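Notes for the one structure printed next.
Not every chain of the complex is shown here; the ones you see sit where they belong.
First chain written, first letter: the chains are A and B, and each begins at residue 1.
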Amino acid sequence: MTTPQDTYWLKQPYAVLFDILHLHRVKPWDVHLEDLLTGLMKEMRGRGYIDFSVSGTALLTSAILLRMKSELLLKMEEPPRPPPEKPTDYVPPPLAFPIRYQSTTTSLEEVLKGILEVLKAEKLVPVGTSQLVTRTPAVFEQADDWLVKIEEEIKAFYGQLLKAGTRTGRLSFLKLLADGDAVQAVRMFIMLLFLAFEGKVGLNQLEEFGDIEIEMKNVGSTTTD
Amino acid sequence: MAGLQQQLCEAALYVSGRPLDVKTIGSVIGARSEEKIKGIVRSIKERYEKSESPIQILELPDGRFVMQLKPEVAKHVRKLSNRPLLTPGPLRTLSFIALRQPIPQSRVIAVRGKLAYQHVKQLKEMDLISYEKLGRSKTLRTTVTFADYFNLNHDPALMRKELKNILDLQGQGPTVAPAPGPSDHEEQS
């Protein structure tokens, strides 16, 4: 049984000589056989005990490595040159700039000029789908002013519903919309959602994509407050 | 400690040269109470008023504070300020974002070239644009600082309209511009 101090040859730098199975991974020019073997012999002599199986294995590995080197030489491969030395120079630390406010003079005119110049380039670049997805739909842009006054709009709309729905208590979304366009449909639907949330109307849709039935509730109140 | 906070507050207003909201000032001076922050700014404002300095601190209707020259003095020293806000390259990128906002960063790069990555970074640092992340992509838009600087509407949709209207008034609608040469993509700024 061997003790750890007996396996000095398996430690660095000699380990490469005893790992025959992985020798193909070694770059032969990286192994300085003479240094390794001299060192190993010295270690053995120092201990006063020569293990022939160890020295035999080292000899075998050395032979394989020498053969690898010879093959490379036969292929006319020169030993690798040392990498070009990177220039060394002192790079001082970043300078700490004093801070001064400085008034700037760029005018809106210059922004407009910039826009015109860029628009020329934009024409050459086809619109990608990502832009179509991320841009705000036109419906919402047109709704900007309307959204600001939404409470008043809802109040007026509820007034209309009350007038139209007092007899039956039920109204048709499509009839109310009549010839209205997509923007009006969105606005009306948003207002109905608010009214439904407040419990003033009920909304029923019997078929997917079909008409919406508006059910008037609590008829008698005329405010949305 | 109040002295240091006052100093930092005055320094923030001085270097930014634009209106700062109470929260931003608070983050610089290390204070949270809105009343305390406002108190500090107001005491600096008073000091400037008393010293008859041409520099004034204004409290804007939206609650922000700005350090600026009194208008009656500004006109006499305008000729000394000759530095542009931005060099032509970043300015063009900014102009494009302003007109097309909200716009995906990928589109800005496609139109303005790869150098626009650098422009976007610089514009963001100068608080002229901001971005939202949508998954892996970024959507860019201009900030209140941008609107303030050029005296434009703060609402992006209205600002776009405003810019388009001015362009139309000048008889230079976006569609009349001739086709560009390839040089714009290669500009080095």
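Just so it is clear, contacts are C-beta pairs under 8 Å (C-beta built on N, C-alpha and C of every residue); 3 or more make two chains touch, one makes a residue touch a chain.
It should be emphasised that the depicted structure is a prediction, and the values quoted were computed from it without experimental measurement.
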Only one copy of each chain type is drawn here, so tell me how many of each the full complex in this file actually has. A x1, B x2
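Basically, only the chains that are shown with their structure count from here on.
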Averaged-CA centre spacing for the pair chain B and chain A, given as whole angstrom: 28
With touch defined as at the start, can you tell me which chain B residues reach chain A in the complex? 14-15, 17, 69, 81-86, 88, 91-96, 98-99, 102-104, 106-107, 110-112, 134, 137, 139, 149-152, 155, 157-158, 163, 166-167, 170, 172, 174, 177-180, 184-185
Would you mind writing out the residues of chain A in touch with chain B in their complex? 99, 101-108, 110-125, 127-128, 130-131, 134-136, 141, 144
